[in-house]
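Missing here is one protein chain; the remaining ones are kept as they sit in the complex.
Naming follows writing order (A and B), and every chain is counted from residue 1.
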Amino acid sequence: MPNYNIKIQDFEGPLDLLMHLIEKDKVDIYDIPIVDITEQYITYLNAMKEFDMDIASDFLVMAATLLQIKSRMLLPKPPVESTEEQEDPRQMLVDMLVEYRKIRLQAKMLTECLAMSLGYHQRKPMQFPDIRKKIKHLSFTDLLDSLNGLLTIEKHEPALIERQRFNVQDKMNNILELLEQNNNSLEFSSLITSKISRSEIIASFLAILELMRLNRITIRQARPFSPIFVFLREDMTDVL
Amino acid sequence: MFYDFLRGHVEALLFAAGEPLSKKRIADILQTETETIERLIALLEEDYRSKNRGLCIRHVAGGYQLVTKPDFDNLIRQLISQQELKLSSAAMETLAIVAFKQPVTRSEMEAIRGVKVDGVVNTLLETGLICEAGRKDSIGKPILYGTTELFLTTFGFNSLEELPPLPEDLSVLQSVED
Partner (left out) sequence: MFYDFLRGHVEALLFAAGEPLSKKRIADILQTETETIERLIALLEEDYRSKNRGLCIRHVAGGYQLVTKPDFDNLIRQLISQQELKLSSAAMETLAIVAFKQPVTRSEMEAIRGVKVDGVVNTLLETGLICEAGRKDSIGKPILYGTTELFLTTFGFNSLEELPPLPEDLSVLQSVED
């Protein structure tokens, strides 16, 4: 594992971490060595895992973004057909980092202003409990305008979840039957064929996993990329 | 006078404290004797006697308190009573919900606005535009809120019946229940 001297927990978020990596190596923000930075970033996430820290999803999203940029950088560039400039896959990341750096500088300036300002001490306004503040005269229109603000807040229609058309339990029975009809063994690909719909594929796949869990079937493969076979285990029956 | 230079220190302390400070307390902070503080207070009071000053020192609650001269009482009251309270957009939205849906609970308001309303509801209660109006007969018996007479006066209505019905397209709000 590469040597990293990053203190765990130090980072507010993925951009904070990225910024640190970039500043640490004095890298040009407009020409980020994406392969290197991605590796360092992921190394850091792994370190977090070692320390049993929950990695916030924000960090994972950034990891995915980095990997995606990396793969796009590695892909051969399509032949330039037009004079249109190909966008650098890193551009979005650069924009984000520049924007983030700006905000950090601004936060720092605000902190300095605050430190200076805190030298002046004010006093609380005098209280007059016997006087109630007058309220500015308002009209019905003002009230309606406020309602208008609320108005088009999306009224969320309840999401309809379609009933599962393929039941995993049915599929399990189905697969067991098929196995019995075929001398207790079948090629995996025959169970998951492209002829069936996506939801049926998912149901079949889940059924196979479940049957394995229940020790009703075993799966074997002679070597990588050779066909996968599904076998019925006869030592176990009637679990269903 | 020798301690003269501490006059400003005492003034600053009294100002920032707001409440009365005992001479012991002031002496401790300035690391001097209480007698010195007494003399400094006397000096300050002499300063404040000038017509050009608006403040004076009150000997109260066993200490000294910086206050405005009583001559300016009426003037200062104008500061408060002249002030027109401006309602924030958050407050206006919440008020509109209370007005049209009353009696209504906090969680019903939150459902419509999409954010916590505790702060805004408290502000509205303080202004006297809304008030508690019983409790809802549901789990936890949440407090219901309604508008007050001050609300009617402020908006120029004679009664709640005068509140025009919600325009059709605003009926979205009606459908938000609990």
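Everything below uses one rule, namely that a contact is a pair of C-beta atoms (placed from the backbone, for glycine too) under 8 Å apart; a residue touches a chain by one contact, two chains touch by 3 or more.
Since the model is a prediction, treat every value here as computed from it, not as a measurement.
Engineer: Extract the touching residues of chain A with respect to the undisplayed chain.
Structural biologist: 12-16, 19, 22-23, 26-30, 56, 58, 62, 96, 98-111, 113-114, 116-126, 149-154
Engineer: By the contact criterion defined above, which parts of chain B meet the unshown chain? Give residue numbers in ascending order.
Structural biologist: Its contact residues with the unshown chain are 4-5, 7-13, 15-17, 21, 29-30, 47, 50-55, 66, 68-69, 72, 75-76, 78-79, 82, 88-90, 114-116, 119.
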